[in-house]
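Complex shown without one protein chain; remaining protein chains in place.
Let's look at chain A:
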C-alpha cells in the first residue's frame, strides 16, 4: 500500500492542503482525490447507470456523510483481504524494519 500510495501521489501532485479545505468536494471525494484514485471518469459512469436503476432501488448511499457507516466490510471479506496481504514475504520483511528487532541498516536483512 505504501509504495502504491507514494506512486499515486507522484502521479497527481495535488496540494493536500487545498484538497482538504476545498469545500466544493465532499469529504469522500477529497479523500479519493488525495489517494489519487481517478474518480472523474468512474463517477460519470455511475451517474449514468444510476438514472436508470434509481427508480426501483431504495436510496441509501446519499452523498452527504454516511461513509462512517457504509465502509463496513464483512468479517469474511476482511479476513481474506488481510490474510492475502500478510502472506507476502516481501511485505513481512519490510514490516520488520518497524520493529526494534529488525536490522537498523537495511530493512531487507531482517531476522
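As a working rule, a residue touches a chain if its C-beta (ideal position, glycine included) is under 8 Å from a C-beta of that chain, and two chains touch if they have at least 3 such contacts; residues count from 1.
One rule holds for everything that comes next: contacts and distances are computed from a predicted model.
Going by its UniProt record, the hidden chain of the complex is named "RNA 3'-terminal phosphate cyclase" among "Ubiquitin-related modifier 1", "RNA 3'-terminal phosphate cyclase", "WD repeat-containing protein 74" or "Mitochondrial inner membrane protease subunit 2". As for the chain not pictured, it touches chain A at residues 1-2, 5-6, 9, 16-17, 20-21, 23, 27-28, 30-31, 34-35, 58-60, 62, 64-68, 72, 75, 78-79, 82-83, 85-86, 91-92, 94-96, 98-102.
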